[in-house]
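Missing here is one protein chain; the remaining ones are kept as they sit in the complex.
What follows is chain A.
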């Protein structure tokens, strides 16, 4: 028996907010359908935490509305909203045991050992954790307890504020998977705030990119990654190769040859976006000639900075399972797949 929540569709309409003269959010409109997870991703200072605090009810927006299941909750205080909150460092109460933390938010009738153990089980912790103190847990365990505590009330929506950023790489991955699994199994609407684009792309059903307080783009992770709204978004979401090009009839002419486009672009000069893994390294003689300026070996992949022969342009290439390239080596470069063109 797992806690299942009812509905939980979130809609933000024209939300703006300023601290003094500094406007942190500009007219943000965003919809999170019930039962889905949405990641708000943006660099630090982009206003994503303010947005989360507005949804939680800790911050009153200057303008705009917050709707949960079509009810306007903009003015409703935090404790009367049906939300769950998992903060960056868990926000566990140090004066209560794990069990005490979990039952803290439960309705009076539900504060039983069984219910606590159920919730612990939901986040893959054994019942004996109930008697432990928060400072005896690892970072990942603290986050899972925080999640169990938040889920205990069967909230309509759960808010995750950089919940994995304090964990080291391996633990982050595992905790993220665990949280994702729990959220899917309970069908809880989730809103995740993160500065880590990989996390956003892998965690959520949809991703919203926030930059300088404005929502740049929102959609499915694969759509956002393959068709970013602008170059800034493209560069934020992953390593980008940007080349000068001339667009005509659905393809772009650039220093690496002719690349078919996946977006509509008017005939004329444009910036062409490729990803480093789209540029294949071949023997010299096939494709365009390039000179290796710098190479890095990461084990599972290698990257290299290559100057295109006879041009000023440099591109970064990434190969999986390849031998490291030698600096000063001459190689061939070929583009695979399609690119995206951004007219000036």
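Descriptive notes on the structure:
To be clear about the criterion, a contact is a pair of C-beta atoms (placed from the backbone, for glycine too) under 8 Å apart; a residue touches a chain by one contact, two chains touch by 3 or more; residues count from 1.
One rule holds in what follows: contacts and distances are computed from a predicted model.
Here one chain is missing from view; checked against "Methylated-DNA--protein-cysteine methyltransferase", "Electron transfer flavoprotein subunit beta", "Iron ABC transporter permease" or "Isoquinoline 1-oxidoreductase, alpha subunit", UniProt names that protein "Iron ABC transporter permease". Residue A:153 is the one among A:26, A:153, A:184 or A:309 that touches the chain not shown.
Of the candidate positions A:134, A:221 or A:290, contact with the unshown chain belongs to A:134.
Only one of the listed residues, A:12, A:41, A:87 or A:182, touches the absent chain: A:87. Within the complete assembly, residues 49, 53, 56-59, 77-81, 83-85, 87-95, 104-105, 133-135, 142, 146, 149-150, 152-153, 159, 161 of chain A touch the chain that is not shown.
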